[in-house]
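For reference, the structure I am asking about is given below.
One protein chain is absent from this view; the other protein chains keep their places.
Right after this comes chain A.
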Amino acid sequence: MTVTPMTVTPAPASAPVAEGDRAMVELQGVTKRYGEVDALKRVDLTIRKGEFVTLLGPSGSGKSTLLNLIAGMITPSSGRIVIDGRDATTLPTNQRGLGMVFQNYALMPHMTVFENIAFPLQVRHLPKDEIKRKVEQVLDLIQLGHVAGRRPRELSGGQQQRISLARCIVYNPALILMDEPLGALDKNLREQMQLEIKRLHADLGITMLYVTHDQDEALTMSDRIVLMNGGKIEQQGKPDELYFKPATVFSAEFIGSSNLIPGIVEAGGVSGLSLRTAIGTFPVPAADFAVSTGDKAMLLVRPENMTLTGGPGVTSVSGRIDDSILLGGVVRHFVRCKDQSTIIVQELNQPDRPIAKRGDEVRAGWPPAHARLLPPSVPH
């Protein structure tokens, strides 16, 4: 499933760099209300030309509402939507110049693969020979030229999803929306398709808005992740920013696994701050939100930043092994602290590592610089 760089369709790969700052989609204070419930609360979001943006969040967080608003299947209760420089707030769906890939593929069962891909071009009244040329080019691009005459139901799920992707690419829409497109595929195929979609995005410079609840998928594919929670944008940024610098407890818990220890901020430590918790007082790095002594706060340490072996300059807390789980490349220890809370420590697996047993007294440690101070979680 390798993809050769495309010479045919839309923008050359260098285009997004030049136009990188131009907004393809702009949402300004968009609210969607269903009766008494706000599905979306005053959301502002900009998607730049050529960008791959993922909407990530649990179900009910508003990500599908956002997608449907951009697609024009629903209209906002208030706010403004601009697509490609044009006010599209109330523009009918079929005039927005978008493409969409659905989880269930949504290929026309009564049309062949060729006819399916030709459909958007026929809608645009392109001449017949040009349609034929474009469809063949895009089928070559996804390496499915040999199935042109078949019906969608004769193809595998992965093939169908590539056809539905080709059907978008062929008419060069301003933006391709993807609603959990890989949700129906098995794990291996999903990973393969993630890379293929990423490659098509890089080669063709198409702007993509991808919706998923799968954090791994979001981390793998996106230029930028928009994390949604309760109808609002919780945090947005590059995948590594979201992973290493979560701004809230929700972000920390939704992306990656995390140890969160609540406590009270005190003076002390290298950065001038430390956190007094039920299992000890720990030095913390400088916070990137306003905090003063006496405030409640949360300490975040990722399990993979922790170790049981200790070492110089490591902060640690004592506890007892509750369980140790072998996960292949890594081993995950569940350490029960003296206040009965559990800390997860994840270490790389090595053949000569002594096996931790249930009941072993250990010290779970971390370099203070790898910890992160978060504001206490606020209910939405």
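Some points to look at:
Keep this in mind: a contact is a pair of C-beta atoms (placed from the backbone, for glycine too) under 8 Å apart; a residue touches a chain by one contact, two chains touch by 3 or more; residues count from 1.
Please note the rule applied: contacts and distances are computed from a predicted model.
Within the choices "8-amino-7-oxononanoate synthase", "Ger(X)C family germination protein", "Electron transfer flavoprotein subunit alpha/FixB family protein" or "Putative spermidine/putrescine transport system permease protein", the name that UniProt assigns to the complex's undisplayed chain is "Putative spermidine/putrescine transport system permease protein". Contact with the chain not shown here comes from a single listed residue; of A:Val25, A:Ile47, A:Met100 or A:Ile225, that residue is A:Met100.
By the touch criterion stated above, the residues of chain A touching the omitted chain are 71, 73, 92-100, 102, 104, 106, 108-110, 119-120, 123-124, 153, 167, 171, 177.
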